[in-house]
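This is the structure I have questions about; it appears just below.
Yeah, one chain of the complex is gone here, protein chain that is, but the others are all in their spots.
Take a look at chain A:
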Amino acid sequence: MIPFAYSRADTTADAVRAVSADPDAAFIAGGTNLVDHMRLEIATPRTLVDVSRLPLGDVIDTADGGVAIGASVRNSDLAEHPAVRSRYPALSTALLSGASGQLRNLATTGGNLLQRTRCPYFHDPTTPCNKREPGTGCSALGGYARDAAIFAATPDCVATHPSDMAVALALYGGVVQVLGAAGDREIPLNEFYANEDPSHDTVLAHGELITGVRLPPPTGAPSTYRKVRDRESYAFALVSVAASLRVDGGHVADVRIACGGVAHKPWRAARAEEALRGAPASAASYEAAADAELAAADPLPGNEFKRRLLRGTLTAVLSELSEEQ
(Lines give C-alpha, C1' and ligand atoms only; values in the text may rest on other atoms or scores of the structure.)
Protein backbone atom coordinates (compact mmCIF):
# COMPACT_ATOMS: atom_id res chain seq x y z
CA MET A 1 0.00 0.00 0.00
CA ILE A 2 1.40 3.40 -0.90
CA PRO A 3 1.39 6.20 1.72
CA PHE A 4 -1.68 8.41 1.80
CA ALA A 5 -3.10 11.35 3.72
CA TYR A 6 -6.42 10.87 5.49
CA SER A 7 -9.09 13.38 6.39
CA ARG A 8 -12.68 13.13 7.55
CA ALA A 9 -15.24 15.32 5.84
CA ASP A 10 -17.79 17.17 7.97
CA THR A 11 -20.15 18.03 5.14
CA THR A 12 -20.93 16.60 1.73
CA ALA A 13 -19.81 19.88 0.13
CA ASP A 14 -16.43 19.67 1.88
CA ALA A 15 -16.01 16.07 0.76
CA VAL A 16 -16.79 16.91 -2.87
CA ARG A 17 -14.51 19.93 -2.79
CA ALA A 18 -11.60 17.94 -1.35
CA VAL A 19 -11.76 15.10 -3.86
CA SER A 20 -12.65 17.24 -6.88
CA ALA A 21 -9.59 19.42 -6.31
CA ASP A 22 -7.16 16.49 -6.20
CA PRO A 23 -6.92 13.93 -9.02
CA ASP A 24 -5.19 11.50 -6.64
CA ALA A 25 -7.88 11.69 -3.95
CA ALA A 26 -10.66 9.18 -3.34
CA PHE A 27 -13.68 8.85 -1.08
CA ILE A 28 -13.72 6.04 1.44
CA ALA A 29 -16.72 4.77 3.40
CA GLY A 30 -16.80 1.17 4.70
CA GLY A 31 -13.57 0.39 2.88
CA THR A 32 -14.38 -3.29 2.35
CA ASN A 33 -13.45 -3.10 -1.32
CA LEU A 34 -11.15 -0.06 -1.51
CA VAL A 35 -8.77 -1.09 1.31
CA ASP A 36 -8.34 -4.47 -0.33
CA HIS A 37 -7.58 -2.78 -3.68
CA MET A 38 -5.13 -0.40 -2.01
CA ARG A 39 -3.31 -3.33 -0.45
CA LEU A 40 -3.04 -4.97 -3.89
CA GLU A 41 -2.14 -1.54 -5.34
CA ILE A 42 -5.00 -1.84 -7.80
CA ALA A 43 -6.01 1.51 -6.31
CA THR A 44 -3.33 4.02 -5.33
CA PRO A 45 -4.99 7.16 -3.93
CA ARG A 46 -2.64 9.61 -2.22
CA THR A 47 -5.46 11.16 -0.21
CA LEU A 48 -8.49 9.50 1.34
CA VAL A 49 -11.53 11.54 2.30
CA ASP A 50 -13.65 9.58 4.78
CA VAL A 51 -17.35 10.07 4.10
CA SER A 52 -18.60 7.33 6.42
CA ARG A 53 -19.68 9.77 9.17
CA LEU A 54 -21.49 12.27 6.96
CA PRO A 55 -25.16 12.69 7.91
CA LEU A 56 -26.31 10.29 5.17
CA GLY A 57 -27.23 7.40 7.42
CA ASP A 58 -31.02 7.41 7.31
CA VAL A 59 -33.77 5.66 5.38
CA ILE A 60 -36.58 8.18 4.97
CA ASP A 61 -40.13 7.78 3.63
CA THR A 62 -40.64 10.18 0.75
CA ALA A 63 -43.81 12.15 0.04
CA ASP A 64 -44.63 10.02 -3.03
CA GLY A 65 -44.66 6.79 -1.00
CA GLY A 66 -41.13 5.71 -1.86
CA VAL A 67 -37.98 5.80 0.24
CA ALA A 68 -34.75 7.76 0.19
CA ILE A 69 -31.76 5.69 1.31
CA GLY A 70 -28.74 7.62 2.57
CA ALA A 71 -25.40 6.68 1.04
CA SER A 72 -23.89 5.85 4.45
CA VAL A 73 -26.62 3.39 5.46
CA ARG A 74 -24.96 0.09 6.29
CA ASN A 75 -25.98 -2.94 4.21
CA SER A 76 -27.01 -4.81 7.37
CA ASP A 77 -29.19 -1.93 8.55
CA LEU A 78 -30.80 -1.49 5.14
CA ALA A 79 -31.65 -5.18 4.93
CA GLU A 80 -33.31 -5.01 8.37
CA HIS A 81 -35.18 -1.75 7.81
CA PRO A 82 -38.94 -2.27 8.22
CA ALA A 83 -39.83 -0.20 5.14
CA VAL A 84 -37.42 -2.22 3.01
CA ARG A 85 -38.51 -5.59 4.38
CA SER A 86 -42.20 -4.87 3.90
CA ARG A 87 -42.26 -2.85 0.67
CA TYR A 88 -39.06 -3.80 -1.18
CA PRO A 89 -38.50 -7.42 -0.09
CA ALA A 90 -36.17 -8.31 -2.99
CA LEU A 91 -33.81 -5.58 -1.80
CA SER A 92 -33.66 -7.04 1.71
CA THR A 93 -33.09 -10.55 0.35
CA ALA A 94 -30.43 -9.35 -2.09
CA LEU A 95 -28.53 -7.53 0.64
CA LEU A 96 -28.60 -10.54 2.97
CA SER A 97 -27.35 -12.81 0.18
CA GLY A 98 -24.26 -10.65 -0.29
CA ALA A 99 -20.95 -11.03 1.56
CA SER A 100 -20.97 -11.94 5.28
CA GLY A 101 -22.39 -10.44 8.45
CA GLN A 102 -19.06 -8.78 9.27
CA LEU A 103 -18.83 -7.19 5.82
CA ARG A 104 -22.47 -6.10 5.70
CA ASN A 105 -21.88 -4.24 8.98
CA LEU A 106 -19.18 -2.19 7.25
CA ALA A 107 -20.44 -1.88 3.68
CA THR A 108 -22.56 1.13 2.73
CA THR A 109 -25.19 1.79 0.10
CA GLY A 110 -22.95 4.19 -1.83
CA GLY A 111 -19.90 1.95 -1.59
CA ASN A 112 -21.82 -1.14 -2.62
CA LEU A 113 -22.81 0.57 -5.89
CA LEU A 114 -19.14 1.40 -6.51
CA GLN A 115 -17.65 -2.00 -5.70
CA ARG A 116 -15.58 -3.33 -8.54
CA THR A 117 -15.64 -6.58 -10.46
CA ARG A 118 -14.43 -9.84 -8.94
CA CYS A 119 -13.00 -10.98 -12.28
CA PRO A 120 -9.85 -12.85 -11.13
CA TYR A 121 -7.62 -11.10 -13.66
CA PHE A 122 -8.63 -7.69 -12.30
CA HIS A 123 -7.31 -8.81 -8.93
CA ASP A 124 -4.06 -10.30 -10.27
CA PRO A 125 -1.56 -7.52 -11.12
CA THR A 126 0.65 -10.01 -12.99
CA THR A 127 -1.96 -10.39 -15.75
CA PRO A 128 -3.23 -7.99 -18.43
CA CYS A 129 -6.56 -6.33 -17.60
CA ASN A 130 -8.04 -3.31 -19.36
CA LYS A 131 -10.10 -2.42 -16.32
CA ARG A 132 -7.10 -2.35 -14.00
CA GLU A 133 -4.53 -1.11 -16.53
CA PRO A 134 -6.07 0.39 -19.69
CA GLY A 135 -4.64 -0.82 -22.97
CA THR A 136 -3.10 -4.04 -21.65
CA GLY A 137 -5.80 -6.40 -22.93
CA CYS A 138 -8.38 -8.76 -21.46
CA SER A 139 -7.09 -11.99 -19.96
CA ALA A 140 -10.56 -13.46 -19.50
CA LEU A 141 -10.92 -13.71 -23.30
CA GLY A 142 -9.43 -17.12 -23.96
CA GLY A 143 -8.91 -17.59 -20.22
CA TYR A 144 -11.02 -18.42 -17.19
CA ALA A 145 -14.41 -17.02 -18.08
CA ARG A 146 -16.75 -18.83 -15.70
CA ASP A 147 -17.70 -15.56 -14.02
CA ALA A 148 -17.82 -13.47 -17.20
CA ALA A 149 -20.70 -11.58 -18.76
CA ILE A 150 -23.04 -13.03 -21.37
CA PHE A 151 -24.74 -9.72 -22.21
CA ALA A 152 -23.25 -6.47 -23.52
CA ALA A 153 -19.61 -7.51 -23.08
CA THR A 154 -17.04 -5.85 -25.34
CA PRO A 155 -13.77 -7.11 -26.85
CA ASP A 156 -12.05 -4.98 -24.19
CA CYS A 157 -13.82 -6.27 -21.07
CA VAL A 158 -16.15 -9.13 -20.17
CA ALA A 159 -16.33 -8.44 -16.43
CA THR A 160 -19.56 -8.59 -14.46
CA HIS A 161 -20.74 -6.22 -11.76
CA PRO A 162 -20.77 -8.12 -8.46
CA SER A 163 -23.44 -6.28 -6.44
CA ASP A 164 -26.61 -8.08 -5.39
CA MET A 165 -28.03 -4.87 -3.93
CA ALA A 166 -27.76 -3.04 -7.25
CA VAL A 167 -29.79 -5.74 -9.02
CA ALA A 168 -32.68 -5.25 -6.59
CA LEU A 169 -32.39 -1.46 -6.83
CA ALA A 170 -32.59 -1.79 -10.64
CA LEU A 171 -35.74 -3.88 -10.28
CA TYR A 172 -37.43 -1.20 -8.21
CA GLY A 173 -36.37 1.66 -10.50
CA GLY A 174 -33.76 3.14 -8.17
CA VAL A 175 -32.29 6.56 -8.88
CA VAL A 176 -28.77 7.39 -7.69
CA GLN A 177 -28.43 10.81 -6.12
CA VAL A 178 -25.09 12.48 -6.72
CA LEU A 179 -23.38 15.67 -5.58
CA GLY A 180 -20.52 17.06 -7.65
CA ALA A 181 -18.58 20.29 -7.96
CA ALA A 182 -21.22 21.50 -10.45
CA GLY A 183 -24.14 20.62 -8.17
CA ASP A 184 -26.69 17.82 -7.72
CA ARG A 185 -27.82 15.33 -10.28
CA GLU A 186 -29.89 12.16 -10.34
CA ILE A 187 -28.91 9.14 -12.41
CA PRO A 188 -31.32 6.24 -12.95
CA LEU A 189 -29.57 3.03 -11.93
CA ASN A 190 -30.07 1.71 -15.46
CA GLU A 191 -27.84 4.51 -16.75
CA PHE A 192 -25.34 4.47 -13.89
CA TYR A 193 -22.92 1.78 -15.11
CA ALA A 194 -20.79 2.04 -18.26
CA ASN A 195 -18.35 -0.18 -20.12
CA GLU A 196 -17.20 1.85 -23.12
CA ASP A 197 -13.95 2.42 -21.23
CA PRO A 198 -13.51 -0.55 -18.87
CA SER A 199 -11.41 1.48 -16.43
CA HIS A 200 -14.47 3.64 -15.69
CA ASP A 201 -17.18 1.44 -14.18
CA THR A 202 -19.75 4.22 -13.89
CA VAL A 203 -20.75 7.52 -15.44
CA LEU A 204 -19.58 9.41 -12.35
CA ALA A 205 -16.94 12.09 -12.83
CA HIS A 206 -13.99 12.29 -10.44
CA GLY A 207 -15.14 14.00 -7.26
CA GLU A 208 -18.82 13.19 -7.66
CA LEU A 209 -20.18 11.76 -4.41
CA ILE A 210 -23.12 9.39 -4.13
CA THR A 211 -25.35 10.90 -1.45
CA GLY A 212 -28.16 8.37 -1.65
CA VAL A 213 -30.56 6.28 -3.66
CA ARG A 214 -34.21 7.13 -4.17
CA LEU A 215 -36.74 4.36 -4.74
CA PRO A 216 -40.13 5.14 -6.26
CA PRO A 217 -43.22 3.83 -4.48
CA PRO A 218 -43.64 0.05 -4.75
CA THR A 219 -45.94 -1.08 -7.56
CA GLY A 220 -47.78 -3.50 -5.32
CA ALA A 221 -46.73 -6.50 -7.43
CA PRO A 222 -45.07 -9.34 -5.48
CA SER A 223 -41.30 -9.32 -5.87
CA THR A 224 -38.39 -11.55 -4.95
CA TYR A 225 -34.65 -12.15 -5.43
CA ARG A 226 -32.95 -15.46 -6.11
CA LYS A 227 -29.19 -15.94 -6.23
CA VAL A 228 -27.40 -18.96 -7.68
CA ARG A 229 -23.77 -19.53 -6.70
CA ASP A 230 -21.10 -22.19 -6.37
CA ARG A 231 -21.62 -22.57 -2.61
CA GLU A 232 -24.66 -21.95 -0.50
CA SER A 233 -23.45 -18.84 1.31
CA TYR A 234 -20.83 -16.11 1.11
CA ALA A 235 -20.13 -16.26 -2.63
CA PHE A 236 -20.82 -14.00 -5.59
CA ALA A 237 -23.65 -14.79 -7.95
CA LEU A 238 -23.15 -16.90 -11.04
CA VAL A 239 -26.55 -15.59 -11.99
CA SER A 240 -29.23 -13.90 -9.97
CA VAL A 241 -32.75 -12.74 -10.73
CA ALA A 242 -34.79 -9.97 -9.13
CA ALA A 243 -38.33 -9.97 -10.45
CA SER A 244 -41.77 -8.61 -9.77
CA LEU A 245 -44.90 -10.03 -11.34
CA ARG A 246 -48.59 -9.24 -11.17
CA VAL A 247 -51.05 -11.70 -12.63
CA ASP A 248 -54.59 -10.64 -13.47
CA GLY A 249 -57.16 -13.06 -14.87
CA GLY A 250 -54.51 -15.66 -15.61
CA HIS A 251 -52.42 -13.23 -17.64
CA VAL A 252 -49.33 -11.19 -16.90
CA ALA A 253 -50.47 -7.68 -16.04
CA ASP A 254 -47.15 -6.26 -14.91
CA VAL A 255 -43.62 -7.66 -14.92
CA ARG A 256 -40.13 -6.40 -14.21
CA ILE A 257 -36.92 -8.39 -14.31
CA ALA A 258 -33.33 -7.51 -13.41
CA CYS A 259 -30.50 -10.04 -13.56
CA GLY A 260 -27.11 -10.15 -11.85
CA GLY A 261 -23.89 -11.94 -12.76
CA VAL A 262 -24.53 -11.63 -16.49
CA ALA A 263 -23.37 -8.13 -17.48
CA HIS A 264 -21.29 -5.15 -16.39
CA LYS A 265 -24.47 -3.77 -14.83
CA PRO A 266 -27.71 -5.07 -13.36
CA TRP A 267 -29.30 -6.40 -16.52
CA ARG A 268 -32.89 -5.29 -17.09
CA ALA A 269 -34.40 -8.09 -19.16
CA ALA A 270 -36.41 -5.79 -21.44
CA ARG A 271 -36.95 -8.46 -24.12
CA ALA A 272 -38.34 -10.93 -21.60
CA GLU A 273 -40.55 -8.26 -20.08
CA GLU A 274 -41.90 -7.33 -23.51
CA ALA A 275 -42.58 -10.98 -24.37
CA LEU A 276 -44.50 -11.43 -21.13
CA ARG A 277 -46.82 -8.44 -21.14
CA GLY A 278 -50.33 -9.78 -21.56
CA ALA A 279 -49.13 -13.35 -22.03
CA PRO A 280 -50.71 -16.27 -20.16
CA ALA A 281 -49.13 -16.67 -16.73
CA SER A 282 -47.66 -20.09 -17.46
CA ALA A 283 -44.33 -21.88 -17.37
CA ALA A 284 -44.37 -21.97 -21.17
CA SER A 285 -44.62 -18.18 -21.28
CA TYR A 286 -41.78 -17.79 -18.78
CA GLU A 287 -39.54 -20.14 -20.75
CA ALA A 288 -40.34 -18.32 -23.99
CA ALA A 289 -39.57 -14.99 -22.32
CA ALA A 290 -36.24 -16.32 -21.07
CA ASP A 291 -35.45 -17.54 -24.58
CA ALA A 292 -36.34 -14.13 -26.01
CA GLU A 293 -33.87 -12.52 -23.62
CA LEU A 294 -31.17 -15.11 -24.21
CA ALA A 295 -31.36 -14.53 -27.96
CA ALA A 296 -29.22 -11.48 -27.22
CA ALA A 297 -26.68 -13.44 -25.14
CA ASP A 298 -23.16 -13.89 -26.43
CA PRO A 299 -21.34 -16.20 -24.02
CA LEU A 300 -17.67 -17.15 -24.14
CA PRO A 301 -16.19 -20.63 -24.10
CA GLY A 302 -16.38 -21.32 -20.39
CA ASN A 303 -19.60 -19.57 -19.44
CA GLU A 304 -22.14 -21.01 -21.88
CA PHE A 305 -23.72 -22.71 -18.86
CA LYS A 306 -25.08 -19.33 -17.82
CA ARG A 307 -27.64 -19.58 -20.64
CA ARG A 308 -29.29 -22.63 -19.10
CA LEU A 309 -28.75 -21.38 -15.58
CA LEU A 310 -30.40 -18.04 -16.28
CA ARG A 311 -33.24 -19.71 -18.23
CA GLY A 312 -33.96 -22.06 -15.35
CA THR A 313 -33.63 -19.42 -12.66
CA LEU A 314 -35.82 -16.91 -14.47
CA THR A 315 -38.51 -19.49 -15.15
CA ALA A 316 -38.45 -20.69 -11.54
CA VAL A 317 -38.64 -17.18 -10.08
CA LEU A 318 -41.55 -16.14 -12.30
CA SER A 319 -43.39 -19.40 -11.58
CA GLU A 320 -42.89 -18.86 -7.84
CA LEU A 321 -44.24 -15.31 -8.07
CA SER A 322 -47.30 -16.37 -10.07
CA GLU A 323 -48.09 -19.26 -7.74
CA GLU A 324 -48.38 -16.77 -4.86
CA GLN A 325 -51.30 -15.03 -6.61
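Going forward, a residue touches a chain if its C-beta (ideal position, glycine included) is under 8 Å from a C-beta of that chain, and two chains touch if they have at least 3 such contacts; residues count from 1.
Going forward, contacts and distances are computed from a predicted model.
The chain that is not shown carries the UniProt protein name "Xanthine dehydrogenase YagT iron-sulfur-binding subunit", picked from "Xanthine dehydrogenase YagT iron-sulfur-binding subunit", "Transketolase", "TIGR03936 family radical SAM-associated protein" or "Biopolymer transporter ExbD".
Residue in contact with the omitted chain (choice from A:Leu103, A:Ala181, A:Val203 or A:Ala253): A:Leu103. Contact between chain A and the absent chain runs through residues 1, 3-6, 8, 28, 31-32, 35-36, 38-39, 48, 50, 52, 76, 99-103, 105-106, 232-234.
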